[in-house]
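Shown here: the complex without one of its protein chains, the others still in place.
And then chain A:
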């Protein structure tokens, strides 16, 4: 059986983190669309990702508003959103932004993969 690779949008402004995460996710069989500029997220959503993984704070990007936008739009409201942030109060921030889940930086690879899998199965 041929199954389509699951597509993940990865929005994060730190290039090294984007690079490492892309390698990691690709190694585990996902297709990654990396975005380092918040303004292009909305464009990329047209590519119908299966999951969005993003940093809460990046230039040209208000994570909270973006998430609300995603979740209030008929076409995108079912796409799972996971935020990654170095903020200790990330749980609270995730709740406020209405995301499906969150991961604190720095993260354990198993934790990240487990969360991604959970929403893609």
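Methods note: contacts are C-beta pairs under 8 Å (C-beta built on N, C-alpha and C of every residue); 3 or more make two chains touch, one makes a residue touch a chain; residues count from 1.
Assume contacts and distances are computed from a predicted model.
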Among "histidine kinase", "(2Fe-2S)-binding protein", "Branched-chain amino acid ABC transporter permease" or "DMSO reductase", UniProt-listed name of the chain not shown: "histidine kinase"
Full-complex contact with the absent chain, from A:39, A:72 or A:108: A:108
Residue ranges of chain A at the interface with the undisplayed chain: 14, 16-17, 19-21, 23-24, 27, 86-89, 91-92, 105-109
